[in-house]
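Sharing a structure with you now.
One protein chain omitted, others in place.
== chain A ==
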Amino acid sequence: MNCEECHEREASLHFTKIINGEKTEFHICEHCAKEKGEFMPGSNSFSIHQLLSGLLHGDGHVPNTPSSNFIPPSLSCEKCGMSYYQFAKIGRFGCENCYKAFESKLNPIFKRVHGGNTLHAGKIPLRAGSSIQEKKQLQQLKQALQQYILNEEFEKAAETRDIIREIERRLEQGRDS
């Protein structure tokens, strides 16, 4: 059996943790056990990132029950090269694109860290804000366009299509600059 931390070395240490009656099994190699102080008897060292790392692993620690929590070893960010395992280990993203690359795993993490919340409800930067407004407008226009086509109001549909193109062009330019 391979180590659940590094997925490279043979697991030589096997632990069973029982917290509030919930049983969790760990199978890791000696090297990773040393890095994760919590497994070493008598060691109390622990940091926010270790704590977080525990959360990020979620119940992925139960290897015999493949579920939606199964993480393919290839899951990694193409921009900065950070793998999900690395992210789970250090508890930090390597770049903004990691948020997209690990998107499918993030909701449960944010829920635990932020009291059940997963969506931003605060400040919007002024400049990015205008393009976010435009994107919303774009969605509405596209819906309207569909409706016009269904109703065979082709003149209105053509007008709407032109407005959509204009906004899309602006958004495209904004991205390049």
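Heads up, the rule we're going with is that a residue touches a chain if its C-beta (ideal position, glycine included) is under 8 Å from a C-beta of that chain, and two chains touch if they have at least 3 such contacts; residues count from 1.
Going forward, contacts and distances are computed from a predicted model.
Of the names listed as "Cytochrome C", "Protein-arginine kinase", "Thiamine transport system permease protein ThiP" or "Protocatechuate 3,4-dioxygenase alpha chain", the one that matches the UniProt record for the absent chain is "Protein-arginine kinase". Across A:S12, A:S104 or A:T118, the residue that sits in touch with the chain not pictured is A:T118.
Check A:E25, A:E96, A:E153 or A:E168 against the missing chain and you find that the one touching it is A:E96.
Among A:I132, A:A158 or A:L171, only A:I132 touches the chain left out of the display. Residues 48-49, 52, 56, 79-82, 90-96, 99, 106, 109-110, 113-128, 132, 135 of chain A touch the missing chain (whole complex, contact as defined above).
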